[in-house]
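One structure, pasted below without further comment.
Note that one protein chain of the assembly has been removed; the remaining protein chains are unaltered in position.
Chain IDs A, B and C follow the sequence of writing; residue 1 opens each chain.
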Amino acid sequence: MSTIHVSVTVNGERREADVEPRLLLVHLLRDTFGLTGTHIGCDSSNCGACTVHVDGMSAKSCTMLAVQVDGREVRTIEGMADGAALHPLQQAFWDQHGLQCGFCTPGMIMQAAWLLEQNAAPSEGEIREGIAGNLCRCTGYVNIVKAIQQAADTLRAVDAPAEPATAG
Amino acid sequence: MTDVQVRTTTTLEVGGMGHSVKRKEDPRFIRGKGEYIDDLNLPGQLWMDIVRSPYAHAKILGIDASEALKIPGVLAVVTGADLEKAGLHWMPTLAGDKQMVLPTHTVMYQAQEVAAVVATDRYIAADGVAAVLVDYEPLPVIVDPKKALEPGAQVLRPDRGPEKANNHIWHWESGDRAAADAALAKADVRVAEDIYIPRIHVASIETCGCIADWDAVNGHLTLHMTSQAPHAIRTVLALVSGLPEHKIRVKTHDIGGGFGGKVPVYPGYVLAVVASLTTGKPVKWIEDRSENLQADSFARDYHIHAELGATKEGRITSLKVKTIADHGYTDAAADPSKFPAGLFNVITGSYDFPDAFVEVDGVYTNKPPGGVAYRCSFRVTEAVHAIERMVDILAHEIGKDPAQLRMENFIQPEQFPYKTPTGWEYDSGNYPVALRKAMDMIGYEDLRREQAEKRARGELMGIGISSFTEIVGAGPSHTFDILGIKMFDSCEIRVHPTGKVMARIGVQTQGQGHETTFAQIIAEELGFPVADIAIEYGDTDTAPYGLGTYASRSTPVAGAATAIAARKIRDKARLLAAHLLEANPDDLEWGSGAFSVKGSPDKKKTIQEIAFAAYTNHPQGMEAGLEAVDYYDPPNLTFPFGSYICVVDIDRGTGQVKVRRFVAVDDCGNIINPMIVDGQIHGGLTMGFAPALYEEIAYDELGNNLNGTFMDYLLPTAVETPAWETGKTITPSPHHPIGAKGVGESATVGAPPAIANAVVDALWHLGVRNIDIPMTPQKVWRILNEKGVAL
Amino acid sequence: MHFEGTVAIAASRQKTWAFLMDPTQVGSCGPGVESIEVVDETHFRARAKVGIGFISARFVMQMEMAELDAPSHATILAHGQAPGSAVDATAHMALRDGDAPGTTVMDWSADVNISGTLASVGARLIQGTAEKMIGQTFACIRTKLEA
Partner (left out) sequence: MIPPRFDYARPASLDEALQLLASREGEAKVLAGGFSLLPLMKYRLAQPGLLVDIGRVAGLDAIEEVDGELRIGARATHGAIAGHPLVAARYPLIREAAGGIGDPQIRNWGTIGGSCAHADPASDWPAVIQALRGSFVCRSLGRERVVAARGFFLDVFTTGIEPTEVLTQVRVPRPGPRSGGAYVKLERRTGDFATVGVAAQVQLGADGRIAEVGLGLTAVADAPFAAGDAEDALRGALPTAEKFREAGLAAARQARPTEDRHGPVDYKLTMVRVMTERALRLATERAQANG
C-alpha cells in the first residue's frame, strides 16, 4: 500500500501523517488526529456535519481527500474556543438553545463562522441561505438563526473601534 | 416564544420548573467534545462492514468470500450459515415477530444484510465488502401490501407454518362496529376518503452503530451503542445470545438524534457481537447513510380508508376507519404488545364522536421492517392526519368554515376526563381556547378575506388547520408492555453529604436535554440548585431499569418517577429536619429548599444541612443516607394537544407549495423548561413539514429503495423551513405528579394535516378533495393541470 | 424498464441467426464486454465494464440462449452482478426477411431490471443509460453483420 506524507496545520498546530491517497479528510481529522468534533452524517456532501475550514474557506471534509490539504491550514470546531473562552458562536448557540442532539452543531458553527467572515451583518434570509448546506434534524433552524444573529452582534461589537477608557 | 406566564416557585439560580435554564449538556457539544459512538475507539479494535443484497427478494445460491479473504487485513467473513450453527441467524423483534440476523436461504428486501466482513481498518472492511461475491436467484417481489393480501399471492413468510400461509400478520380493531355502521347509515352527510401516508425515515444526522467488546476472561460483554432503549437491548441480547444478563453491559454515549430509529435491535448490532465473540477483540460497526436509509426501520406506510358521518348542520356522529399497515418482511414495530397498530385508535381526535370503529390489518411485503418510528412510533401521526383531513373534508363538503366546524364538534373543557368511543380516557384539555388563540395569532379572518380576493384573481392560496390530540406516556402496566416488560420507568436519586445530587434515570436523551430538565424536576421538588445535580443515564450497569426514550414518554413516565423519588427523599428529609430542629415532623413546613417550623420561619434547616445530617447526625433507628428509587407506573396516559394554522401559496406554473406562515399553539401541561419546550416544538414542526412536502421512501416494482441517499431523501434545509411561530396554553395533567404531559412528538403529529389541509383548501373550489403527502411539485402540478389551472 | 426497436440489417437471416447464436460474436457487442467464456452451446459468461463516461461498474454476466426457434425467434437471458448492484435482462429477437433480398429485419424488445446501488443512487441516470446501451448493442450487431 503506497502512502503519501502529508503535513497539515490543524488549529494552528502542525500535524503530519502518512496516508493512503484515498483517505478522506474527515477520517484524517477524526481517526488519525483524534479530532472527533467533526462528524459524518450523509457521505454525499449534503448534510454539512463534516464542515471545517481549509485555508479559511468552509469545506465539507467528507468530500475532500487528506492529500488535497497537504500544506494547507485546517480549522475545526476544536480550534474555535480560546482556552476557556468560548467563541461568540459557541456562546450564542448555547445561549439561544441552537442545538439539541449536538451532532450537526460543530459543522453548523463552522459554516456560520465562515458566513460571518463574509458578511458581518447578515439578514435572516442570508443566514438561512448561508447554512443551506447544513442539515439539522432537531431544531427546526429557528434558534440556530437566532444564535448566528447573536454572534454577529457580538462579533461586530468586538470589531468596532474600542471606546476609549473602557478598560476590562 | 411562550406567551403565557409559566409559573415558577424557585429562583432562577435554583432553576426549578418553568425556568429556561441553559442546557447543562451544551458545553461539550459546542466544543466538539460530545462523545458519539463513532468518536469512541477501543484498544485493538476491529471494524465490521456489511455485504447487502441488491435484490429485494432472492434466493442465495452461494457466497464466495475467497477474494475478500485474500485482502490483507480482512480477518473474517461471517455468513448466515456460520450463524445458523450457533442458532443466531434469527432474533425476535420487539413485536414478537422473527427477524433474520443473516439470511441462510432467502433475502427479503433490498439492502438486507447478507454477510459481515471483519477487518483491521474501516477502509479494508469496505474493500472486503466489495470483494464478496454472492450468487442470487431473483424471486418475484411484492411491494404493494394490497397485492400481498390478494388470494394466491406468494407467501413471503413460509416459516410461519401452514396455518398462516398468507401475508396477513394480524387484525386489530377498536370501538363498536355495529354502532358506527348504524350511525353512519343514519347520517345526513357522509364523507369517505382514501388517505395514504407513505413510508418515511427518521434519518437522524448520526446513523446507527456500536462497538461490541467481549471480554473472554471475565465472560463479560460490553456493547457501546447509540440506542434509545439500552435496557431493552440488554434483555433482548441476553435472550438471543444466552449470555447472563448481568454479564452484559449496554452503554450509550451521546446520541446524534433518535426520533425512534434507534429503538430497534438491528442485525448489525448482533453481528458486531458475534464478531467480537469470534475474534476476542472489540468490533466497531457504523452504518453509512445509504444503509441507514435503506435498511433501518421505517415509519408510516398506512393505507387508510376513512368514512365520517354528520348531521347536515355539521355535527359529527360517526367515524369508521379501515387500514392496511405495511410492515415489510417482518413486524419489528416497537408498539406495546396489546397494540399492534399502536395507539391508532386515538383517531377520534379532539372531537366528541358518539360512535367510532377502527380496524387495522398488518401485512408482509418485500421491504425492510417498517412500522416503527418517525418522532412518533405509536401511529398517532397517522390517526391525527386521517381525522384532521376528514374533518376538513366534511367542513368543505357542507360549506362551513373548518375552524367553525371544529369549534362546534370539539370535546368541551367541562367534559374532561372524557371517554372516547375507542376506549381512551383523555385526562384534560381545552381545545376551543387553543384554536381561538391560533386564529388570533395568525389573523384568521383577515386571511380568509385575502384568500377570497386572491381566488377572484386566480391565485391559489390556502389556509389549513389542525386541532390535534396527542396520546403519550406509555404506559400503565395493566395494558402496556413490550415483549412482556411493563412500560414503567424509573429514577434513582442519591444526595451526597455535601448537598450535591446524582440522579440516574431509565430513559435516555437524544437531544431532549434530560441532563437539564430532570435536574430541574429535582430542583423543583428538593430545592437543590440545578448546577448541583448530575443526571446519568444510558449505562445498564448503573441506571435503574427503564424502557427508554421514545413516544414522548420521558417526562410523562420517568419525569413522574423523578418527582416521586424526590418526594420520597423530601419525606425522609422532613424526619431528619424534625430531628435536627427537635420538632414534630407534622409541625414543619417545606419551602424554598428548607424545612421550617410552622410559625417560626427562622427555625429552619436547608436541604443541604439536612443532607449532611443524613450522613453525620441521623436519628437512632433511621437508616443513614439520603436516597430513593421510584419505578413509576402511570395511572393513565397523558393527552397533550394543540391547534396549528398554516398558510400556503401555490405556484400555478410549477406546482410548488410555499408555506408562508405557520402558527403552532401547543398545550403540553405544566412546562419544565420553556426554552427546551419551544425547541422541541420547532424541531417537531420541521419533522411534520418534511413529510408533508418533501420526504418519502418510495420503491420501484423491483423493491429498490429510490430514496437511498440525502440527494433524493429530501430533508428540508433552513431555506424552505418556515420561521415557526409558537404559542402556548397550559392545561395541566391532573394525574401526573408535576402536571406535565410531554411534548416531543406533538408538533410532528400535528403539523402534516395543517399543511395538507391548507393545500387542499387552496384547491377545493376546483374539485380537489384530497392530496396524499408528500405534496411534491409534480403531484400538485398534475392536479393543477387536470383541473385546467396550470399556467 | 422496457425497451423495443427494429433494426434493418443488410445480411441474410441465416447469417444473422448464426451471428446471434455465436456467444463470442454476439457477446462482443454487449456493452463494455471485456472477456467471454463459453460454458456450453447455450450458456456463456462475460465480464463487462458497464457504464457511461467514466462512471462504470464491473459486472460478471451469465447469459443464456433460450427459446430458440431457428432462424426466426431467440431469447437471450442475462443475469449480471457487481458489488452492490445487479442487472437482469431478457431480450427477445424476432427475425424476418427484409424487403430487399438478403436483408433481415430484426424486431427486438428488452426488459431490463436494475437492482441495488445503481438503482438507488443512480436512479436519475439509469433509464437514459440503459436505453443507450441497448441501442448501442443492436447497432453493433448490425455493424458487425454488415461488415
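Simple rule for what comes next: a contact is a pair of C-beta atoms (placed from the backbone, for glycine too) under 8 Å apart; a residue touches a chain by one contact, two chains touch by 3 or more.
Because the structure is a prediction, the values reported are computed rather than measured.
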Interface partners of the hidden chain - shown chains only, full complex considered: A, B, C
Option from B:97, B:288 or B:307 whose C-beta touches the chain left out: B:288
Contact partner of the left-out chain, one of A:46, A:90 or A:105: A:46
Residues in subunit C touching the chain absent from view: 51-57, 83-84, 117-118, 121-129, 131-132
Residues belonging to subunit A that touch the chain removed from view: 1-2, 4, 20-22, 24, 43-46, 48, 51, 54, 57-60, 62-65, 67-68, 70, 111, 114-115, 129-134
Positions on subunit B where the hidden chain makes contact: 122-123, 126-127, 130, 288-290, 653-654, 656, 694, 698, 706-707, 711-712, 714-717, 719-720, 776-778, 781-782, 785, 790-791
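We adopt the following convention: only the chains that are shown with their structure count from here on.
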Separation of subunit A from subunit B, taking each centre as the mean of its C-alpha atoms, in whole Å: 30
Cα-centroid distance, subunit A relative to subunit C, in whole angstrom: 51
Multi-partner residues of subunit C (at least 2 other chains): none
Residue numbers on subunit B that touch subunit A, as the complex places them: 22-23, 25-36, 38-39, 41, 122-123, 202-207, 254-259, 288-290, 510-513, 675-676, 678-687, 709-711, 715, 717-719, 721, 723-724
Subunit C residues touching subunit B - in the complex, by the definition given at the top: 60, 79, 81, 83-86, 88, 113-117, 119-121, 123
Subunit B contact footprint on subunit A (complex, rising order): 20, 22-23, 27, 30-31, 35-44, 46-47, 49, 76-78, 80-81, 86, 90-91, 93-95, 97, 99-106, 109, 124, 127-129, 131-145
